[in-house]
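A single protein chain has been omitted from the complex, and every remaining protein chain is retained in its original position.
Letters are used for the chains, namely A and B, taken in the order the chains are written, and counting of residues starts over at 1 for each.
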Amino acid sequence: MKVLADEAKVASAALREAAPFRDLPEGLIERIAAMARTVRLAPDERVYAAGQSADSLYVVVSGRIDHVFKREVGAREAMKRIGPGGVFGWAGLLLGQTGRLATANATEPSVLLSIPTEELVKLLESDPVEGKAAMDRFGRMIQTEFTMPSLLAQVRRLSGTPMTEEMSRLSLTMYRISVWMKSPRPYLMLIGFALFLGSWYLSVEVLKLPRFKDMPGLTTVVKEWLSPNPTYGLSIYTPEYYQHIWVSVWRVTQAFLLATALGVPLGLLLGWSPRFKEYVFPVFEMLRPIPILAWVPLAIVMFIATESAVIFLAFLASFFATALNTMLGVQSIDDSYVRAANCLGAKRWQVFRHVIIPGALPFIFTGLQISIGVCWFSLVAAEMVSGQFGLGYVINTSYVMVRYPTIIIGMVTLGLVGYATSALVRLAGDYLMQWRVRELALSEG
Amino acid sequence: MTKSSGAEVKTRGHILIDDVVKVYDPEGAAVMAVDHCSLEIEAGEICMIVGPSGCGKTTLLNAIAGFHEITSGRILLDGEVLCSAQKPKAEPGPDRIVVFQNGALFPWKTNLENVVFGPVMQGRMTKAEALDRGRAMMADAGLAGVEHNYPGEVSSGMRRRVEIVRALMNDPAVLLLDEPYRALDSLTKSVMHEALLEIYYKNKVTIFFITHDLEEAIFLGHRVAIMTTRPCKPKKLLTVDIPHPRDYSVLTSKRFRELMQETSEAVHEEARKAFQAGEKEG
Partner (left out) sequence: MARSRHISGRAIWRGMLSIVIFLVLWEIGSRSKIWLAWDVFSPLREVLGAAGFKKTYLPWIGSVPPPSSVAKAWMGVIGQAGYWQSWYMSFQRVLGGFVAAMLIGIPYGLMLAVSRTAHGINFPVFEALRPIPPLAWVPASIIFWPTQELAIMFITFLGAFYTIVINVVGGAKSIDGRFFQAAQSMGASKWDIFKRIVLPGTLPSIMVGSAVGMGITWEVVVAAEMISGGGSQMGGSGGGLGFFIWNSYVGGSYEQIVVGMISIGIAGYLSSELLRSLGTYVTPWLRVR
């Protein structure tokens, strides 16, 4: 038995080197190792040929395998060299796939682990959290390492017909949704919203509680918002509604872009050069604690046109937040990266461009999300105090002109638009930092 | 420029650490980290530095690499002064490349982009040449297939190997390894050791390797320097006369056991001292 135990140990170690299995819990790895069989190959020995029955997948312990896809499969890289830690032969995991998609040959003396696919899938299905995570990782591994645009690993139990591209993407989404639906989350969310809206409706319109009865009621607001001929002049059908939205959004865009264009470089310099920081940071920190809205009268004095004053105020808030967070981001970069770059012969400006900027980018984007929130905050306040048009102006004048339902419409619109801009910033960040998205995805499984 | 293995004599990478002293002055209390340490490392030698945590061995490595200053003494590389009392901090450079404890592959570059970083930054090769060489070296190290992955997508063992390839692309005289396998489990470690030796046999750089693992030290090294606890100073030098090339069967050989016996008492003594002194990780 000692020999088998040692083999299982080597198998476990090899599994842990392989991307889809790497982070699985100990118990699961040991059971997979137990069902694995060690296969030794001489150079030029064939592992399998395309079309053969796909009953097991392989993990390479040592050596090298040449893996050539059938042309029909449409893989971007038809031929692949697979070394230690690589996983191949996963066709059996795909729904409706019974035959091998490629031919695999050993080019050097190689040791492989052969894992029967049926048993593996049964084992993974037995653990809904980790098993599903492993299947997701297979899917991603297949996409990235094998550059196959269409095929994804599937969990058995969906339809048995062979897959087309749309079907596979759809069925994976359906699977994800079905898992989410089974969890209590969506129902709790519905309960939460129902409670909130329900209590609003009850307290204002039905029970007419003391302070609440003066507030605009839920039905009044909804009716007003969706009415083609609103009593107070603002609904989704009126062009003024969209004008106000556009004005606010345009102001925020100008302020935010300007603040980013000035704030990010300033923050980068503050974080990167101690000398620059010694000179500039004290003045920066002196101005920062002054609440943005305390600048309102001064801004009106400085910029005679209220439009510029409003944008200036939003800009200021956003600028401080962006610069500060960028600086903190640069300071948070691990020393080792800079040192490594120095060792590798990078000059100072190269370190800045290749290490500091990409390294600070995640922190910069977190800062930008905060910054756009702050930008909206200041814009609304500034609009409420001065200026014409814009959602803040709408809220203020609706109050003054006793058009209470419109206040709520303004607030809700603000919430929606604010959320949308914040999501845009986040998406921009995800797009620029592909590496981080992938890293996070793999670690969460 | 992959060197053919075996018979070639290495002429670069001779390190002379000459009576080096490093005194820190945190909060006014002078703390001596390195105490008149002298050590000579031959070109092409694998020199293992063993000592308890916090004893100052990383300070030595950092001094050679150019990250920290020394207070007095000198360090020479191939006869040229890296740092001395007059010039306390060496310039970091591609002749002495560090492989870091927790890895310092740039997470925002793919593995291949990481590997070609050095030559591209220095302008020693065109981008195309660098990419070709990078792919070849990665394939040599068993890393073919992960060129276009990001470091975050591959296992930590693979990341270490990519980092070593990144260093070797610059044809360094010395590789400075600061407990690179500390965070790996022992099974992965033994695979990594063989991988490192394989790489060494092809490239014959001088390796300055810090570890607290005596087994690792004797398995890999030509010589093992056992350091005292802080302040750091070579306490015992051991020449490992097991011939290269070595594989894991060495671990159970009689000579290996004998060497372990000779040295483990010295190491254990220093470890106990460090424990009593309550050393924190440096």
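Just a few scattered comments:
Everything below uses one rule, namely that a contact is a pair of C-beta atoms (placed from the backbone, for glycine too) under 8 Å apart; a residue touches a chain by one contact, two chains touch by 3 or more.
In this text, all values refer to a predicted model and were calculated from it rather than measured experimentally.
Across the entire complex, contacts from the unshown chain go to A. Looking at A:E45, A:D335 or A:D430, the residue that reaches the missing chain in the full complex is A:D335. Only one residue from A:L262, A:V280, A:I357 or A:L432 touches the chain missing from this view: A:V280.
Looking at chain A, the residues touching the absent chain are 184-185, 187-189, 191-193, 195-196, 211-212, 214-215, 271, 274-275, 278-283, 286-287, 289-298, 300-303, 330-333, 335, 338, 373, 376-377, 380-381, 384-385, 391-392, 395-396, 398-400, 404, 407-408, 410-412, 414-419, 422.
The working rule: only the chains that are shown with their structure count from here on.
Chain A and chain B, compared by their mean Cα positions, are separated by 38 Å. Remark: chain B residues 65-67, 92-94, 96-98, 100, 102-104, 106-110, 117-118, 121-122, 139, 142-146, 148-150, 152-155, 157-158, 166-167, 170, 185, 187-188, 191 touch chain A in the complex. Every residue of chain A that touches chain B in the complex is listed here, in rising order: 9-10, 12-13, 16-19, 22, 64, 80-86, 144-145, 334, 336-337, 339-347, 350, 354-355, 358-359, 361, 433-436, 438-439, 442-443.
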